[in-house]
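The other protein chains are all here in position, but one chain of the complex has been omitted.
Order as written gives the chain letters A, B, C, D, E, F, G, H, I, J and K; numbering starts at 1 within each chain.
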Amino acid sequence: MTAVKSPLTEAAQKTTGEALQGALVDLIDLGLLGKQAHWNLTGRNFKVVHEHLDEVVALARQYQDEVAERSVALGVNPDGRARTIADRTTIPQLEAGYLADDKVVAAIADVLAQLIEKFRDRIALTDQPDPVTQDLFIAITAALEKQHWMFQAQV
Amino acid sequence: MTAVKSPLTEAAQKTTGEALQGALVDLIDLGLLGKQAHWNLTGRNFKVVHEHLDEVVALARQYQDEVAERSVALGVNPDGRARTIADRTTIPQLEAGYLADDKVVAAIADVLAQLIEKFRDRIALTDQPDPVTQDLFIAITAALEKQHWMFQAQV
Amino acid sequence: MTAVKSPLTEAAQKTTGEALQGALVDLIDLGLLGKQAHWNLTGRNFKVVHEHLDEVVALARQYQDEVAERSVALGVNPDGRARTIADRTTIPQLEAGYLADDKVVAAIADVLAQLIEKFRDRIALTDQPDPVTQDLFIAITAALEKQHWMFQAQV
Amino acid sequence: MTAVKSPLTEAAQKTTGEALQGALVDLIDLGLLGKQAHWNLTGRNFKVVHEHLDEVVALARQYQDEVAERSVALGVNPDGRARTIADRTTIPQLEAGYLADDKVVAAIADVLAQLIEKFRDRIALTDQPDPVTQDLFIAITAALEKQHWMFQAQV
Amino acid sequence: MTAVKSPLTEAAQKTTGEALQGALVDLIDLGLLGKQAHWNLTGRNFKVVHEHLDEVVALARQYQDEVAERSVALGVNPDGRARTIADRTTIPQLEAGYLADDKVVAAIADVLAQLIEKFRDRIALTDQPDPVTQDLFIAITAALEKQHWMFQAQV
Amino acid sequence: MTAVKSPLTEAAQKTTGEALQGALVDLIDLGLLGKQAHWNLTGRNFKVVHEHLDEVVALARQYQDEVAERSVALGVNPDGRARTIADRTTIPQLEAGYLADDKVVAAIADVLAQLIEKFRDRIALTDQPDPVTQDLFIAITAALEKQHWMFQAQV
Amino acid sequence: MTAVKSPLTEAAQKTTGEALQGALVDLIDLGLLGKQAHWNLTGRNFKVVHEHLDEVVALARQYQDEVAERSVALGVNPDGRARTIADRTTIPQLEAGYLADDKVVAAIADVLAQLIEKFRDRIALTDQPDPVTQDLFIAITAALEKQHWMFQAQV
Amino acid sequence: MTAVKSPLTEAAQKTTGEALQGALVDLIDLGLLGKQAHWNLTGRNFKVVHEHLDEVVALARQYQDEVAERSVALGVNPDGRARTIADRTTIPQLEAGYLADDKVVAAIADVLAQLIEKFRDRIALTDQPDPVTQDLFIAITAALEKQHWMFQAQV
Amino acid sequence: MTAVKSPLTEAAQKTTGEALQGALVDLIDLGLLGKQAHWNLTGRNFKVVHEHLDEVVALARQYQDEVAERSVALGVNPDGRARTIADRTTIPQLEAGYLADDKVVAAIADVLAQLIEKFRDRIALTDQPDPVTQDLFIAITAALEKQHWMFQAQV
Amino acid sequence: MTAVKSPLTEAAQKTTGEALQGALVDLIDLGLLGKQAHWNLTGRNFKVVHEHLDEVVALARQYQDEVAERSVALGVNPDGRARTIADRTTIPQLEAGYLADDKVVAAIADVLAQLIEKFRDRIALTDQPDPVTQDLFIAITAALEKQHWMFQAQV
Amino acid sequence: MTAVKSPLTEAAQKTTGEALQGALVDLIDLGLLGKQAHWNLTGRNFKVVHEHLDEVVALARQYQDEVAERSVALGVNPDGRARTIADRTTIPQLEAGYLADDKVVAAIADVLAQLIEKFRDRIALTDQPDPVTQDLFIAITAALEKQHWMFQAQV
Partner (left out) sequence: MTAVKSPLTEAAQKTTGEALQGALVDLIDLGLLGKQAHWNLTGRNFKVVHEHLDEVVALARQYQDEVAERSVALGVNPDGRARTIADRTTIPQLEAGYLADDKVVAAIADVLAQLIEKFRDRIALTDQPDPVTQDLFIAITAALEKQHWMFQAQV
């Protein structure tokens, strides 16, 4: 079984592939974390935050797919298995049990701020090796920053 | 922060809650595994299997949500965090890297067979303590058995 | 004018018919109560609760119809007239005038808790005489318990 | 908890508010009566009349909401609770049990004729105090008169 | 060519498989009979009954598919060939030629009554061997009983 | 009960009516055969062929209806009952049990080839007596020939 | 202002143009007549016939447009003005005032029978001069014959 | 066959009924005239005016129906037959044959101006006898005045 | 370039035209103000109020268009240019910078109260000169009063 | 690799296949030419003609597919490659560079007139060998003649 | 009330924030100007230009929102109040009163040319400080240049 032939040079493929794999781990864990909060939420703003979290999950799932398919299109196998996510994620994890709405809002705002920083690094890193992948990272960053503002606005 | 008041007795709540948590781990990992195969697939039947796997992922995601929300509605906090899934899943994991289409079809058929057995046990277990949860497990089992047949038919 | 010929024995028809008539009264009054709160609501969470109440009303109206049509399909005439509802409802009634959002949330959570208990009894009662009707009660209970959790979570 | 500040003078608010409350009782009971007939109907024209009644119910429910929300927008609390409807409705009530299709058609035609008379009075009453509410009553009357014609045409 | 591996024991598979094959013959013939009446109908109520029959056909076709796919998912080959239906159906057949609307209504009501009895037996038979199949039979029975009521109501 | 008055002469009506009845038997059996294969299929191309067969069934069902309604519009009663189909069909029947995908593809291609021949005869036969019916046969033939090509292309 | 250049010879254009103008008058008057009956209808089958007539009106309006645009595409100006319709229509006119449902059904069946005869003549007339126009007349005839059967079936 | 019982007094019914009948003639002829121009149009602006005329036709047809159904709902039979329209219309008729786009635009603007004047009279006439009908005339006038502006703007 | 010919007398046109121009300024500024708050909002109820404001903007934009097109249809040029809005608006302006959710809710409630007063004057002013324009003002007032109630309810 | 088995005799296949290949070249080049004009258009009627040309392109693309698939269904390989179109097209080609709207309208009208003539020949040629293909050519001719009229009308 | 924490450095935030505020003023005024022309337009091409202007307005409104929300996501408060737009816009303003279609087309083409120049500067300015905002400016420029071409093409 031969690998997909990459349109990039080996070096460009390596840099870009690592950035994509890092993004994949981030986005899968963002989706899991969003659902965990969606389910265990409590508080006066339950209904609104509950639904807002599903927008974050939808965004995370859409970009997981685009990031992973971009990776394999460059000849780099994406790895989104449970063990990989659990071991490599750097997102601060939520507690088990009920989660108060104001704490969830603050936690999501923090998580998004951390992810934005990492995605901005990936934009810079891929500028030379692959502007096509960079364009995808720009789109993801725009979406994350929009959510970040909305969560921050209600802290 | 008070827990949601359960409509079940404590014993019924315990049995049902454990069954739901087990189901949640299964379904989240089924979704991750389905995507891993969806992305890394190769072979002459790539296009069909690639799309078929997304039906499995959609099914897994729909029932994740119903199972977790059923759990919290009974006063039991669902846990769908990355670490929990990685540690508790019993589904045999896929290799990293490219995956040949016939091997994926066989692997999915096997995974579904294992899950079906566990869901049939959950149907039996919840018959007395909570027929409402049992009804959900019956619906999930029907869906898994339909997919199981379709993957088996092409082995 | 002959009655619809029931597929049930007389005894089964009687038990099931009474359970369905009780359910009908509950669901019609839940719909009226939901609208009363929807209209007279005040408070900082007005917009969210106002819309959330309409989900409860929609649910109540959908199952009114299914319960009443199930009843007549078994040869038992459903009675959903205003006087019947007013006289037989056991749901605690709302005050006239403006209703504060937090009190409405608590009141709806309580009403749902009471209805769930009654529907769980109906599930038990219809298990032998009519599993088809039981299946409908299971579906209604699942829907009520989901709403119950969401109102409780914001108390 | 302060009342909503009315855009009307006190006198205009009183006249208009009473007209709206009367309309609300009429429309809720029309909806309940329409469903009662929808469920217990028999006769050769069952299918057509069964579905036609649901058009009446849909109309009644749509205008209940508009009438009640118009009322509270004027600072007058609408009252649509079961007891209120049962006690204040002036619509002749249907018998319990099966209802022959031709009798239902005649009964609905009569009910609609009575409601039209009352709504025409409300149009006249609100002309000065509140042309905005009058406009709503005109729309409801038009809809009722259309249904009235269609039921009369088949008597 | 290996058979699909059944999630049931051999005995459970046999009982459930026979019940599903019986249901399949019933539902295919109900669809053929519904169309035969749909085409050859006459009488003052032609238009309504003509369209009502297509609802029955749609229902029969939807459940044919679910029943047959459930069967093969259990490792039992469904048989829906013309000869099988003609030889095994127990539904009383319609005359050739024009069919008066009132006779069709009565005939359909009778056919549905007979099918309901058989499906209620299948619900009882599959309770132990396969609650998943039982759940499908419960859904079919509910649908048939609703249609049965509506045809009976217009006899 | 009088027959529908035909717009054709008696001779034209006879020729056209027989052609339509023959077409009806063909199309109903094509639908049953398509479903039989849809359900019992196995092999590496299961998913694609499974779905392709449903396109054939949809086509068969659409034209059954048009052919039968065309027939009665000409005053000739269509006969689509199970016994009629079983006795008069000339389509080679499928074996019971599992069906390998390549054999199904070949079998459908053959069945379509036979039907096309018969429909081309019907086009010739109805040219003079009824160009309106001929136009329907032309449309059916075009659809069958398109499917025939697609099945042949994968033999 | 030059006329549109016809793709037909002068003789063919004349024959085809006259057939199209005749068809236009028929279809516009069928639409007016259908609405007249739709509005003034009475009787127990009011609702069904009222809606059925609108199907006829929709059909008449769709084909008016196709016939008139086909005419001008051949360089022949269609004339659909009120005076032209009133003077040239040969369709028997309805009485003013209320119209009983059974009489309307019979009248529509008769009108359709007359139109079908005229359209069958137009099919024959245009076979040589313009098969493209003939194809349109065949489609219209098929639609009229379907409606004719449905009205006849309920006489 | 009894007439529909009018909600108006005899005098009010007479005034309103005549206004509605006049409106019906206007609107049916506007629809016929719009189509005549739609078909026979020529000129550089053909495509735009051709499509704009269909908006006028759609408007005319929608209000024909509302006006005629309003009339019968008041117990006055609407008359929309070809002869009635041809004899009573006061709209200036178009020439037969091709129609230049700028002349059509001017003619439609004139026709609309005339109709607006008549509808404004009907608004005044029905103010006392029937504000419900007046409301319909107001809506029609608003729609006609909007079209009038748009046609005038391009003269 | 000639002005559009007005269906009103000069005096009526003047009164109505001024009322429409005033309404236009109000509605455009309401739309700008709604967006300003939509963007700069902060506070725990951010998400709900953020979305609620967009409903107000949508309403303002829909009626801007209807008011301005109504004006030009009467031969009066609407003026919606930036300078005109800035100079003539009487709506109290928002501060620059972040806006707390409770202050926004109160501010919008106040703005709506002021607009309602002005629109009620316009209803009175146009009653004689142009009931068609009055009807539009009635619809706008109803919509504003509904929003006013919903904002007031959450103060 | 065997060719698709044709339902036609060799002679009929040859005549029909050549007619279809000719039609394919015409329709592909019509689509290319329509786009060329769509992009390079200038003039006061730019917007309307720009959009009208896309209707022609859509029509050309739809029938390309039907013509080519009809050809292969008859066992004749369609050839739609760039070189084939460039060498065999007989449609007069457009100049490079900007194209004035009135010249484009005239050019399209001419091209359509030429194509219509060729398609009318194909209708005549295929009458005996294959009425199914003839029916497709009739449909294409009707569509081309409709467009021809509309472009001519604006010359 | 704390400001939203910006993901940019202070300098980058300042440059980007000013560019976004400038873009916001441009886009709001483009929307107002588009509507002003949409309403006061006259001339033979009224209908097409009237509708084309609404495409420009829709584009302006969509990007207003994206630009303003991007700004606040970067911690810079957007200012879209009437006074701000009136004072800071550099777009040449339209005259009051009727506007001839050819003058409007030329004016819009000019306005778009000016805006494009400014947006191309903003693309250059934001390349280093914020590629995410730059990507938004690129998308807006592409959309403006497409409209610019279409308006220029019809000058």
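Observations
Throughout what follows, a contact is a pair of C-beta atoms (placed from the backbone, for glycine too) under 8 Å apart; a residue touches a chain by one contact, two chains touch by 3 or more.
In this text, all values refer to a predicted model and were calculated from it rather than measured experimentally.
Of the candidate positions J:8, J:23, J:72 or J:112, contact with the hidden chain is made by J:72.
Across F:45, F:64, F:84 or F:126, the residue that sits in touch with the chain not pictured is F:45.
By the touch rule set out above, chain J reaches the unshown chain at residues 1, 3, 28-29, 32-33, 35-36, 39-40, 42, 64-65, 68-69, 71-72, 77-83, 85-87, 89, 93-94, 96-98, 100.
As for the chain not pictured, it touches chain F at residues 45, 48-49, 52, 102, 150, 153-154. Against the chain not shown here, chain A presents residues 4-5, 7, 69-70, 72-74, 131-132, 135-136.
FYI, only the chains that are shown with their structure count from here on.
When the contact pairs of B-E are matched by residue number against H-J, F-J or A-C, more than half turn up again in F-J. Chain C and chain G have Cα centroids separated by 53 Å.
Among the residues of chain H, those touching two or more other chains are numbered 42, 45, 48, 69, 72, 135, 153. This structure has the following touching chain pairs: A-B, A-C, A-I, A-K, B-C, B-E, B-F, C-D, C-E, C-I, D-E, D-G, D-H, D-I, E-F, E-G, F-G, F-J, G-H, G-J, H-I, H-J, H-K, I-K, J-K.
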